[in-house]
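What follows is a set of notes on a single structure, which appears directly below.
A single protein chain has been omitted; all remaining protein chains appear in their positions.
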Amino acid sequence: MRDVAVIGVGCTQFSEHWYTSFRNLFVEAGTLALEDAGVTGGEVDALYVGNMSAGRFVEQEHIGALIADYAGLATNHIPSTRVEAACASGGLAFRQAVIAVASGMEDVVVAAGVEKMTDVGTGVGVDTLAGAADREWEGFAGATFPGLYAMIANDYMHRYALTREQLAQVAVKNHENGAKNPIAQFRQQITIDTVLNSPMVADPLRLFDCSPITDGAAAVVVVPLERAREFTDTPVRVLASVQASDTIALHDRRDISTLDATVAAGRRALRQARLEHRDIDMLEVHDCFTIAEICAIEDLGFCAKGEAGRLTEEGVTALAGDLPVNTSGGLKACGHPVGATGIKQIYEIVTQIRGEAGKRQVDAEVGLAHNVGGTGATVVVHILGGC
Amino acid sequence: MRDVAVIGVGCTQFSEHWYTSFRNLFVEAGTLALEDAGVTGGEVDALYVGNMSAGRFVEQEHIGALIADYAGLATNHIPSTRVEAACASGGLAFRQAVIAVASGMEDVVVAAGVEKMTDVGTGVGVDTLAGAADREWEGFAGATFPGLYAMIANDYMHRYALTREQLAQVAVKNHENGAKNPIAQFRQQITIDTVLNSPMVADPLRLFDCSPITDGAAAVVVVPLERAREFTDTPVRVLASVQASDTIALHDRRDISTLDATVAAGRRALRQARLEHRDIDMLEVHDCFTIAEICAIEDLGFCAKGEAGRLTEEGVTALAGDLPVNTSGGLKACGHPVGATGIKQIYEIVTQIRGEAGKRQVDAEVGLAHNVGGTGATVVVHILGGC
Amino acid sequence: MSVSRFWRKIPQRYNLIGTQCTTCGRYFYPPRSLCPDCRRSGTIVEHQFRGEGTIVTYTVIRTASDLFEHTTPYVLAIVRLDEGPNLTAQVVCRPEEARIGMRVKSVFRRIAADGESGVIHYGTKFVPAE
Partner (left out) sequence: MSVSRFWRKIPQRYNLIGTQCTTCGRYFYPPRSLCPDCRRSGTIVEHQFRGEGTIVTYTVIRTASDLFEHTTPYVLAIVRLDEGPNLTAQVVCRPEEARIGMRVKSVFRRIAADGESGVIHYGTKFVPAE
């Protein structure tokens, strides 16, 4: 298998895009990525796109063909494939693009993610997102997506010494980072009180523990490492690409507040990259809820179970800390257009490794992206490094 | 890249499965395929599943994880990926499985397709299927999926000498084949008059020109060719795997009644397999409507434009003809559970090459599968041969 | 269709406003923000189509989705606008009147009433112009 490198990245503003349609969101991100890579549309061999639920959000399936068409690539008849694993759809798209290049089948591949969520009302939105979990045996009983993570949080806080303030600090930190990110949906700083005084959504999770509803798209271009310097002076190498699954329903997990798929994917990724935890300089993890970031840091093995709250409180995961987590602002502050999130994580790590992250720049040569579908039924981990 | 072989196939009955849920349809097909391959669940490295619209048909996304879970593979944490390209979703799943094995990344991969369509009423069903075409600029105007193919048929019949009877003969032939296929949804023979006297759906297409609404699942197991004999004495080799895209909307095509994506994918597949048309012994083509089979035979290059109707009338494409087409009964008679269809085509070709097709057995060493998404915005072509 | 999805395209749907790539001159309806021929080097501007064209192909829809069920049968066609691009639209005529090659012109009409969202969708249909 061939080594693979990222040569270009692009991302739309993450926000409520009232004036922009699904297809134009993708066109904007794709155009930015190709420009950044110095690649013309005619050079693109294949396209992979992550999208969770255009079928329900905009009543459109067949997303791969749609975006190839509006990107002006239809007459080249390139393969264009949509992949879906709920909130991990973007991570999957990146991984399939990496496999296509690694296999030798394709040379220049665009991996993209897109979601247009604000075209439906809150009720339909909540119901659509519940499709990421088990519709028949969780949703039927009245489980919402925040409700499932709330049950993780209650289990966790019952067993470990996580304080409500430590949990809130995850959101405070991610808003601090988001405030420094031009593409972030929320750019205002908040305090622990902002979180604690926000309305309860599903006990103990409040509104500011939850990532928002967002429209957005992101795209990256990958090529064989051996060809990367033809396009750019700052290629970023894909050191590991791993995907793992687990039970669709939270109630069937071995341990309610450990994501075994994160544990498995994290271990395999470090082995694939031949790296140890201390070699990783930054993390983009899947903080769809504050508790999810806590679990992610632990389940990836960066500290023992029960310690991530304290690390967060002590600032270890802040921009200036030893292990910056979610420098982009994470799903919480940067926003969470479901299918785009996994690609935005790659965008952020590449931007950091290249040293182009502006006010949120950290010292990073190697970064890890962690993208979760549902409550942990799919996890995708990528490790990227400069070269 | 490594050569890839199919070592096992399985398929549920195609019908209206009132008593079976989405997830159990997959479990049945997957179990049959693993049994056929002599593979245990624990040996499976990865899973790809094609599904068009579980989001709207059963309000469930995150299909990859769901089926890995109910197949009993969740605790192995294998990657399980859903791909979607409307009616070509199954063909895409097979192709991604082939790429994963060819790349060297995985050894034993299950490719499956599943669709549960009868849980919603006709109106919702029609609307959901319209999501395979351009929702904003075709569906908005009142275009249905049969309506789009009807416009292809009208354009075709205006330009070429295709008679209404020749078109009906496609359905008659496919019902003859379906009558000999134990898994087929329709096993009764019909006459040209049956087609011509059936209700008009979208002029000139009548009910018997259209494939039905179907529930079903199919699965196949692929491994590296070099390991195939560990599992089976009758491996079937993947000689070509090609995917092509085109504009999402029919009105944007270069030629309304030529599927350029079929032309491109067919040519590339023959080149990849280093074969010529005369080397192909049988075709499974995407006859979602009778006109689609006519276009497919021509666009794949098996005869000139305008001649497929006459070939059909003369029996060339019948079981006993020189080029049997849709020995399974095709989408028309075997049924069309959208995401499963592309995998069922592989199932049929493997069954024929192995000589296990019973009353519908033809003399075939090499077969070609042709799976279409929408009105031709995605086309996947596979060529399989004995070894 | 959700209210915001419909509302976003009102100028395009009501007044046949598409786009043109001024680099190569090609017209687009439905509108495109990227020219497939010129891609990033193309300049895209809005363009109002005259609304005259020819039927490329058509059908008569007898079975429709819930939104259109009460209006069956209706004539649906691919219309080639004189400026170049093709679009899909209904033609207001009797089924037996429609034919390939027929000249048509655009009219502003009610397309469908969405019972669920309570919104009436208006847009462009075509009528015979011969």
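Side notes on the structure shown:
The chains carry the letters A, B and C, assigned in the order they are written, with residues numbered from 1 in each.
The rule is short, and it goes like this: a contact is a pair of C-beta atoms (placed from the backbone, for glycine too) under 8 Å apart; a residue touches a chain by one contact, two chains touch by 3 or more.
Remember, predicted model here, so these are calculated numbers, not experimental data.
By the touch rule given at the top, the unshown chain touches A, B in the complete complex. In the complete complex, the residue from B:70, B:156, B:231 or B:347 that touches the missing chain is B:70.
One chain is missing from the display, and on chain A it is touched by residues 122-124, 126-127, 130, 134, 136-144, 146-147, 150-155, 158, 199-205, 249-252, 256. Along chain B, the points of touch with the absent chain fall at residues 18-19, 21, 24, 27-28, 31, 34-35, 40-42, 58-59, 70-75, 118-121.
Operating definition for what follows: only the chains that are shown with their structure count from here on.
Of all chains, the one whose Cα centroid sits at the greatest distance from that of chain A is C. Per-pair tallies of C-beta contacts place A-B first.
A separation of 38 Å divides the Cα centre of chain A from that of chain C.
Contacts with at least two other chains are made by residues 127, 134, 136, 139, 249, 252 of chain B. Multi-chain contact residues of chain C (touching two or more other chains): 1, 5, 9.
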